[in-house]
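Heads up, one of the protein chains got dropped from this complex, but the rest are sitting where they should.
Letters A and B mark the chains in the order given here, with residues in each chain numbered from 1 onward.
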Amino acid sequence: MSTPTTTTYEKHTLNTKKKSQWLDVWKRLKKSRTAVIGLILILVFLMLALFAPFIADYEKDALGMNVKERLQSPSLTHWFGTDEFGRDIFARIVYGTRISLFVGIISVSIALSLGGTLGAIAGYYGGRIDNAIMRVLDVLLAIPTILLAITIVAALGASILNLMIAVGISNIPGFARVVRASVLSVKDQEYIESARAIGARDHTIILKHVLPNSMAPIVVFATLKVASAIMATSSLSFIGLGIQPPTPEWGNMLAGGRAYIRDHMYIVLSPGLAIVLTVLSLNLIGDGLRDALDPKLK
Amino acid sequence: MLIPVMLGVIFLVFFIISLTPGDAASMILGDGATEERIIELRDDMGLDDPLIVQYGRYMWDLLRGNMGDSYSTGRSVAGEIVQRFPNTFKLTVTAIFLSVLISIPIGVISATKQYSLFDNIGMILALVGISMPSFWTGLILIIIFALNLGWFPSGGMKGIMSLVLPAFTLAIASTASITRTTRSSMLEVIRQDYINTAKAKGVSRRKVITRHALGNALIPAVTVIGLEFGILLGGAVLTETVFSWPGIGRLMVESIQRKDTPMVLGCVIIFSLSFSIVNLIIDILYAYIDPRIKANYT
Partner (left out) sequence: MKDHILEIKDLHIQFNTDEGVVQALNGIDITLERGKTLGLVGETGAGKTTTALSILRLVPRPPGEVVRGSIILDGIPIMEQSEYEMEKIRGKTVSMIFQDPMTALNPVIKVGEQIAEAISIHQKLSKEKSLAKAREVLELVGIPGNRMQEYPHQFSGGMKQRVIIAIALSCSPKLLIADEPTTALDVTIQAQVLELMKELKQKFHMAMVMISHDLGVVAEVCDDVAIMYAGKIVEQGSLEDVFLRTKHPYTEGLFNSIPNIDDRKAELIPIRGLMSDPYNLPSGCPFFDRCDYAMDICRTEKPVKHSFSDTHFTECHLYTAQPEFSLKSKKTKE
């Protein structure tokens, strides 16, 4: 039944519709001052991460200890001061950006692919499959997210890989729920029915028709989750379960500087601000996206 | 729902913890232990039994209030948890009360004066609030209010004054997100037809908000309060570490560092149990504020 002409026609209209939809979203997003601030901020952090080697030398500035220069207040040579080992805090923050963004994005990708698959299956098939998946996720949800991550790292041992696995797994239930909900919301739409009517297979329908049309809430959720994954990474590192010193990471920098706050408060100021600004910028973008995708909620 | 979910949680956590590398018997006995002693203890503890058997044994003991003994101190895990639990309870309950007391009025005022200066400032603060890692906020509060102003102690648990900083630290994130939810659900509610009905019969502006809008807006807010409690329990791990608060969270971090698996297991279980109980309370609370749910029960 499905002649090439009808399918290309269908594809064509769907694609233009989608394209213009995202263009609209972008237009609305640009109008939101807070979202633009968020975008600029995150762009700055991405640049820092990307061009870190041009800003400071990893071995010398971020790792190299220099007892003579320890605990110096911010100055022109050391913008954010130096830490208890005489390392330049600015250089360490710049390299810390790499780790935070990397871990944040990878762990959300893990959660999105695993949780998303579970959610899509549960939402699309419904019934017993849905029930079984959701009951298992209920168990995961009953453990507060960060505690689940802590438990996993505690068992597997602290390393960057285990950290990403732990943060990723602990976010699976959230993604599964969001993906399931949005799949449910488009599943019974007529274009899905018609795809089924022309004999498309389940996985084609899910990947080509259901997911692209239920993308909006997932994109928003993922953006906000990168923010909380970065927060979780630094939290775990702060209690010694994440990135291990001397590798510079914002959370472990705070843990190391903690002992010196009485006389050298700057030592905890800038790493903390780095976390706040990154997380804030992602939250701003996420909020802006949500408003842009759903203008009626504003 | 509570019991099957808790059984699942315990099994899951038991499984994760069992992935911990290293031999419990040799850890308990220390470096100087002979091979025979270790084998003997392994046998005693049943460490060579299949995991499911070990889980069954653990559950059997747990039902009788026995959560095993600490590997490092030899003391009863249950005893230690019972001793520490009230401290965590005090901290988290104070924090959630603070959050609710602050966030609901701010959220309501923000919504009724949408886009006003109050609303704008409130929403920016709320966004910053959810972007601040609690361990960093804690350090900053210590620097300002303990080390510089000397108003509150910087850590430990002596009297009501020592509760102030940790409770506030813990409350910030949940205050911010409950404020945001209250505002957005309030915004949605005040556009409903029944608000117009109330106005049309001459109800004063104030009563329209307090009597007609708030009751409906609280329904989503209560959901978030429940979820926030979970995040708050996770936050307690960090806050207790920063403020040397002798609660379950700090116990858990210390136990992880000492590789004291039974203790870690106990802590996660007690956290998850608390979270599940809170959600149960929230469910019951629902029936009180939403008559439509009550109808479903009867």
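Following the convention adopted for this analysis, a contact is a pair of C-beta atoms (placed from the backbone, for glycine too) under 8 Å apart; a residue touches a chain by one contact, two chains touch by 3 or more.
Predicted, not measured: the structure shown is a model, and the values here were computed from it.
Considering the whole complex, the hidden chain is in touch with B. Residue in contact with the omitted chain (choice from B:73, B:148, B:197 or B:210): B:197. Mapped onto chain B, the interface with the missing chain covers residues 192-194, 196-205, 211-212, 215-216, 289-292, 295.
Everything that follows uses one rule, which is that only the chains that are shown with their structure count from here on.
Annotation: 22 Å between the Cα-based centres of chain A and chain B.
Interface residues of chain A, counted against chain B in their complex, comprise 34, 135-136, 138-140, 142-147, 150-152, 154-157, 227, 231, 234-235, 238-241, 251, 254, 258, 261-262, 265, 268-269, 271-272, 275-276, 279-280, 283-284, 287, 297.
Across the interface of their complex, chain A is touched by residues 1, 4-6, 8-9, 12-13, 16-21, 127-128, 130-136, 139-140, 142-143, 147, 184, 188, 230-231, 233-235, 237-238, 241-242, 252-253, 256-257, 264, 268, 271-272, 275-276, 279 of chain B.
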